[in-house]
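Excluded from the complex is one protein chain; the other protein chains are retained at their positions.
Chains: A and B, in written order; residue numbering restarts at 1 for each.
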Amino acid sequence: MSAALAIRNLRKEYRAGVPVLRDVSLEVGGTGMTAIIGPSGTGKSTLIRCINRLVDPTAGEILFGGQDLARLKGRALRKARRRIGMVFQEYNLVERLSVIENLLCGRLGYVPVWRAWLRRFPPQDVARAFDLLDAVGLGDFATRRADALSGGQRQRVGIARAIMQDPELVLADEPTSSLDPKTSVEIMELLARLARERGIPVVVNIHNVELAKRFAERIVGMSLGAIVFDGAPSELRESDLLAIYGGEGWIDA
Amino acid sequence: MDRRVSAAARTPFPANWTARVLWTALALYVLYACGILDVSWDRFVRGLDNGGRFLRRMFPPDLSAQKLDLLRVGMLESMQIAVLSTAAGIVLSLPLGLLAARNLMPGWVSWTARGAIALCRSFHPVITAILFVKAVGFGALAGVLALIVASMGFISKLFAEAIEEMSLRQVEAVRATGAGFFNVLVMGVFPQVIARFIGFCVYQLDSNLRNSTMVGIVGGGGIGATLFTAYQRFDYDFVLTILLAIIAVIMVAEVVSAQLRKAFQ
Partner (left out) sequence: MRRWRRFTPAQRIGRALTYVLAAVAVVWSLRTIEVIPEFLYDAPEQTADLFRRMWPIDWAFWGAMVAEALVETFHTATLGTIIALVLSVPVALLAARNVTPSATLNLLAKFILVSSRSVNSLIWALLFVAIFGPGALAGTLAIAFRSIGFVGKLLAEALEEMPRGPLEALVAAGAPRPSILLKGYWPQVEPSFWSVALFRWDINIRESAVLGLVGAGGIGVALDTALNNLYWDQVGLCLLVIFAVVVATEIATSAIRSRII
């Protein structure tokens, strides 16, 4: 099974000499959910955002689909991003657009601008959008405005939008941090299920270790910008958790 | 109900007829108005040609010493008009705005005051300038008076609204200490509204500076008169000098007023 995503020696310094990511190397397999855990500030979010270049790495390689994402620019980068879906902590829906239109925005990378403007999306995209909407349990909400939805509902739309891209990889940056505990479980369950059904690997950045252990097949623990644990949830022991969360200070000043 | 059956019937973007009608009406209106105003492509093209000639006559701007002197005198007078009208406008707007606040004053007082404010706001400063020119003669005084009226219309209105929006509890708290009307004003009302009031004043100073550049066209003094004279004499290169000077002064004024408003927050 070849890796869908291979990160090699990724380094990120927001300020010179203060690395947030220290030569991180990681390979993500073809299916299943990988959860990245660790305290705030260890670079989990930076790592996720480097993958689709929302943050530009200082050094290193990000190999995906036969290309090094760290080197891409312009149109090539855009095209590569189409193949990676992302779910955000704050949902990041366009609030004044309808739910179905938000979903169809996932296809903006594939649809010519005039079609997007006139709202004449290809019929197969529209049909898929409705199907996905049903799959996340929001079938009746298609024409409602996104800001009329609750937090949990908005995140479902966010997940559906990411899947609409028909991606080869889904990234999720703290998808449950803005949700209550019950909804968090529902969202993680939805994400895991949809990804599994379509055979898409998921990389999730998450605070809650229990959720990570429950839904992920693989746990990656980060501390101070480096990976300190990498294994199955069953292998995660107290001492590992201490290495990840305990210890002196969170960030090098 | 089987979702697959109804899927075909589901449209992602139900037709918004109101929006369509409004957009069509707008497009039709534009065509209609263009016709009425004789805004034809032909005229526009001819005008561009004229415009080219016009611009060539304006370049380069006239920078001779005597013209610059005229410019200086005119700009200074405009600035004086702006400063005086804003100062007097502020002084007069404080009581007027207070009188117009419905939560502080009895009904008939506030409605009369509001009527006066509306009257001040209705007329473009140019029109009030014309009337003042008739009353007090040509010159800067007419311009100052016209802009005082304009300032009162703006500042009093916003001041009254700010007073109406303020929390009454603070006022009641002061009143409960047994303070007289004046003390209630100073300790209860003012602290809440003073920051916004200063914001309005700075904005109005900026606005008066802009308006002071054109009241001169109808006799109200300032650089507008200089501009109009140059215009009528076809001294277009001097017109350009004046325009550039106006733009520069207002750019500076905008920056200064932004800083002032931040400083007084």
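Assume a contact is a pair of C-beta atoms (placed from the backbone, for glycine too) under 8 Å apart; a residue touches a chain by one contact, two chains touch by 3 or more.
Everything numeric in this text was worked out from a predicted model, so none of it was measured.
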Answer for the absent chain's shown contacts is A, B
The listed residue (A:Ala3, A:Leu63 or A:Leu108) that touches the chain absent from the view is A:Leu108
In the whole complex, of B:Thr11, B:Thr24, B:Asn50 or B:Ser64, the residue touching the missing chain would be B:Asn50
Among the options A:Leu5, A:Val28, A:Ala70 or A:Met86, the absent chain makes contact with A:Met86
Those residues of chain B that touch the unshown chain are 26, 29-30, 33-34, 36-39, 43-44, 47, 50-51, 54, 76-77, 79-81, 83-84, 87, 118, 121-124, 126-127, 130-131, 134-137, 139-141, 144, 210-211, 213-214, 217-218, 221, 224, 227-228, 231, 236, 243, 246-247, 249-251, 254, 260, 263-264
Contacts from chain A to the absent chain lie at residues 52, 54, 78-86, 88, 90-97, 101, 105-106, 108-109, 111, 113, 116-117, 158, 161-162, 165
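Here is the rule we go by: only the chains that are shown with their structure count from here on.
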Separation of the C-alpha centres, chain A versus chain B, in whole Å, is 50
Contacts from chain B onto chain A in the complex sit at residues 3, 7, 10, 12-14
As the complex stands, chain A meets chain B at residues 98, 100-101, 104, 119, 121, 126-127, 129-131, 134, 139, 142-143
